[in-house]
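One protein chain omitted, others in place.
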Amino acid sequence: MSTVPFKGVIAYPITPFDNNEHIDIPLFKKQVERLVTAGVHGIAPLGSTGVMPYLNDGEKEAITEATMQQVAGRLPTLVGVSNLTTERTVYHARFAEKAGATAVMIIPMSYWKLTDDEIVKHYDKVASKISIPIMAYNNPATGGVDMSPTLLKRLLEIPNVTMIKESTGDIQRMHYLRKVLGEEVAFFNGSNPLALAAFSAGARGWCTAAPNLIPELNIALYDAIEKNHLDRARRVFYQQIELLKFIVAKGLPRSIKAGLDLLEVGGGGFKSPIQSLDEMEIAELAGILSAMENEVYQS
Amino acid sequence: MSTVPFKGVIAYPITPFDNNEHIDIPLFKKQVERLVTAGVHGIAPLGSTGVMPYLNDGEKEAITEATMQQVAGRLPTLVGVSNLTTERTVYHARFAEKAGATAVMIIPMSYWKLTDDEIVKHYDKVASKISIPIMAYNNPATGGVDMSPTLLKRLLEIPNVTMIKESTGDIQRMHYLRKVLGEEVAFFNGSNPLALAAFSAGARGWCTAAPNLIPELNIALYDAIEKNHLDRARRVFYQQIELLKFIVAKGLPRSIKAGLDLLEVGGGGFKSPIQSLDEMEIAELAGILSAMENEVYQS
Amino acid sequence: MSTVPFKGVIAYPITPFDNNEHIDIPLFKKQVERLVTAGVHGIAPLGSTGVMPYLNDGEKEAITEATMQQVAGRLPTLVGVSNLTTERTVYHARFAEKAGATAVMIIPMSYWKLTDDEIVKHYDKVASKISIPIMAYNNPATGGVDMSPTLLKRLLEIPNVTMIKESTGDIQRMHYLRKVLGEEVAFFNGSNPLALAAFSAGARGWCTAAPNLIPELNIALYDAIEKNHLDRARRVFYQQIELLKFIVAKGLPRSIKAGLDLLEVGGGGFKSPIQSLDEMEIAELAGILSAMENEVYQS
Partner (left out) sequence: MSTVPFKGVIAYPITPFDNNEHIDIPLFKKQVERLVTAGVHGIAPLGSTGVMPYLNDGEKEAITEATMQQVAGRLPTLVGVSNLTTERTVYHARFAEKAGATAVMIIPMSYWKLTDDEIVKHYDKVASKISIPIMAYNNPATGGVDMSPTLLKRLLEIPNVTMIKESTGDIQRMHYLRKVLGEEVAFFNGSNPLALAAFSAGARGWCTAAPNLIPELNIALYDAIEKNHLDRARRVFYQQIELLKFIVAKGLPRSIKAGLDLLEVGGGGFKSPIQSLDEMEIAELAGILSAMENEVYQS
C-alpha cells in the first residue's frame, strides 16, 4: 500500500445529531455519499469539523464504521483518532485500522503543554501498534501546541508517520517545512483561506470541510493548480474565498450545518454546549452562497 | 450555607499514578492530609494540577470520594467538574455534590470557541441541576476561551454562580473585574506569579498548587495581607517567587511531583504522554527549594 | 549629587501648541507651575506625553530651558533626550545637562530593531559625554524594542545609568527585575494602570502624566504605600483607575489636553497629524472626572 495515499481535496464530513443529541447515522451516511459523488479525493471523518473531541467512545466507533460502510473502498479514508492520553489514542487508532481506515490523523492534543520528547514518544507508541500510515497534524489553535519543523522532522523518522497537515495559517511555515523536510515530504494544507498560497507553495492536498457546501469550486482549484494554470486558479480561488473565510470565522461545524440546511441536504443538530448560528449569521451565509452561485455561472 | 465558602489559600493536590498508570489513592490521601495539616484554607481536587482532563470517569469519581474521606469536613472542598460537553459536566457536578463537595469549579472548555450565549447556557444548565455554589474559572491558556468581564457579569446572575477565578495573568483584568462587578463579588487569583499583585488588588483567595511544596510561605503571604502589612507581604512574596515561576514555567503536575519526590513525600507517577521533568530541571528545582529554605530561616 | 535623585510621583507635562502649531511657552510654564505647586516629586519634560519625537531641535531646546526656568530648582528634573541616532542623542543629552537638568531619560528608539550590543554601545557613548545620571527606559510599545532584564543589567554597569523605567505593563517583569538586578536598583513604573501593583512590588517611583489632572489622588497613593497602609492604597487606587485607563487608552497627549481644557487650565493645541479627542470622548472624560470628584469627597 502507498505510504502517502492522499492528494487533492480531502473532505471532512460533519457529525449530525438528532433532537436528543444522539448521532444521526443515516444523515451522516447521506452527507458522506454526497461528498464521494461530488468527486473529492478522500474522506476524513472525526476531524475538528466532525466534533471528535465531544464524542464518547461509542459515538466515535459508530462514525468510523458508518464511514467505511458508505465509502466502501471508493476513496481513501483518513480517520481522526487523537486523544489527550496515549492509551486512548492507541485504542482508537487500532479500532480505525481494524475497521478498514486507509490512514489515521493524529494531533498532539495538550491540556498541559507537551515537550518535544513527550510528543515523539506519544506518536512512537501509537505508530508501533498499527500498520497503516499516520498523518501528523499541527494546529496550535486547537491542539494547544505548535510543532516546530524540527519536531516534525523527528516524527517523520517514525516509519509510518508519512504525512504532515499544517494549519498554523502561516504560509511561511509551509515554505520552511519544504526547505527543512525536503521536496519529497507530503504536506497538506489545513487552513482554508491559505488554499491558493499553499498549493502555490507545493502542498499535495487540501484538508477541508468546504466540499460539504461547494465541492465543484474546491476541486476546480486543485485541477487548475495541477494543470499549472495560475490565473485560472487565482480566479477560482477568489470566487470561493468569502465562503472559506466565513466558515473559518464562524466555526466549521456550525457553518457547515447551516449551509447544509440552506442547501436542503440537512445539517442535523448539535451537541451542547455548541449551538446553531444565529439568524443574522445564517442570512449572511445564504447571501455568500447565492452570490457565489451567480458568479460561478457567469465565469 | 455560605454562598462564598472560600478565602485565603486554596490548595490544589496532584493526582499520583502507579507504574501501570492507575491512580494511586493511598498516596493521594497522604498528600491531601499534608495540605490539611499545613493549614491551608481549602482543598481543590481535579484541577489542572490534578490532570483532570486526562482522567476517565471512574478515576474522577475515585479522586472525588477519596478527597471527601480524607478532608472529612475539616476544610471546604472545591471539585473540578469541567467537561467539553454540557451533559458530562452536569454528570460530574451532580456526582461531586452527592459525594459532599462544598462547591464545584467550572471552566468553559472549548475545542470550538464558544459564543457568550453558549457559555451562559452551559453554566445555566449545570447550575440548575445542583444546589452547591459554582466558581466560574477563566483561563484562556488552558480553556481556550477568554471570558470578558461582561460575560462574567452575566454568569454571576445565575444564582449559584457566586465566585470567579481569574488566571489570565493580567493584573489589569482584576482591576477591571472589581470595577465592573463591584467590590462585593468574590474573585480569586489563579496565577501564581500574580499572588502579591492580586491580593493587593483585593483578591479574596489564591488558588494554587504551591502549598504542596511551600505551604508556610503561601500562608504567610496571605496573613501579611490580611494584617495590612504591605512590606512583610512583599518580603515573603519575593522569598517564594522563584518557586512560583518555576512551577508555572515547567508545568504544575510535573513540577509538583518532582518537588514532592525531593521532599521525600513521594509525587507518584504520570499518565502518558506526560512525563517527568528531566534531570537538569529537577536539579534546578532542588536548588530553588534549598535556596528558599536558607533565606526563610534567615528572615 | 545623588545617583538616584527621584522617588514618588514624577509628573510628565504636555507640550502645548498655538494655532500655527508653534509651541506655546507661556502656557507650558503655567502647566509646569501647577504641577510643582500640587506637590509632585519630580518634573519630566519631553517624554512621550510631551510629544518629544514630533518636535524639532529648536522646540526641544525651548521646552528644556522653559522647564528649568519655571521649576527653578524646587524639584529634580528629568529631561527626555532620546533619538534614533546616537549622534543626536548625545547632542540633546549635553544640551539638557548644560541647561541644568538633574537627569536625562533615554529609550532606545528603534526603527530597525537593535541588537543588545548596539543598545549598550548607544548608552555607553551618550553616558561618556555627560556627568548627570541616566534613566534607561523600556517601553516596547513606543520604542519598538523590549530590553530584557539581562540587557538592563548590562546597562546598569555603565556608571551613570542608575535608574530603570519599566513600561511593558507586565507586573511579572518588575518582579523579575528586582530578583535579577537586586533590591538596591531603583526601578520606576511607567504604566499607569499598574500603579498599585508596581508600588506593591517595590517600585521607587511612578512616572505619569496623570498629575496634570488628578495630582492629589496620585500623591495620596504614594503616601499610603510609604506608610505601609495597603487598604488605603487600594481604596485610593480604585478611585483613580478609570481615569488612568482612559488616558492610556485614548493617548496621553490628547487626553491630558482635553482634561486641562475641562479643568479650565487650558491644554493648548496639537501638532498635525495628532488631533483632539472627539466630542464623545471628551464627554466620557468629563464624566470620569466628575464621578471621581464626587467619590473623593465622600471618602
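Which chain is which? They are A, B and C, in the order written, and residues in each are numbered from 1.
Everything that follows uses one rule, which is that a contact is a pair of C-beta atoms (placed from the backbone, for glycine too) under 8 Å apart; a residue touches a chain by one contact, two chains touch by 3 or more.
Note that the structure is predicted; figures quoted are calculated from it, not measured.
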In the complete complex, the chain left out here touches which of the visible ones? A, C
Residue in contact with the excluded chain [from A:74, A:98 or A:179]: A:179
Which of C:76, C:253 or C:269 touches the chain that is not shown? C:253
Omitted-chain contact residue, chosen from C:23, C:44, C:119 or C:132: C:119
From the list C:3, C:69, C:85 or C:128, which touches the chain that is not on show? C:85
May I ask which residue of A:99, A:201, A:263 or A:286 touches the chain that does not appear here? A:201
Going by the touch rule given at the top, which residues of chain A touch the chain that is not shown? 169, 171-172, 175, 178-179, 193-194, 196-197, 200-202, 225, 228-231, 233-234, 238, 241-242, 245
List the residues of chain C that touch the chain left out of this view. 21, 48, 51, 53-54, 84-87, 108, 111-115, 117-119, 121-122, 125, 142, 144, 251-254, 271-275
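FYI, only the chains that are shown with their structure count from here on.
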Tell me the shape of the graph of touching chains, choosing from line, ring, star, complete and other. line
Just the number, please: Cα centre separation of chain B and chain C in whole Å. 38
Euclidean distance of C-alpha centroids - chain A vs chain B, Å: 35
Going through chain B residue by residue, note those that touch at least 2 other chains and give them in order. none
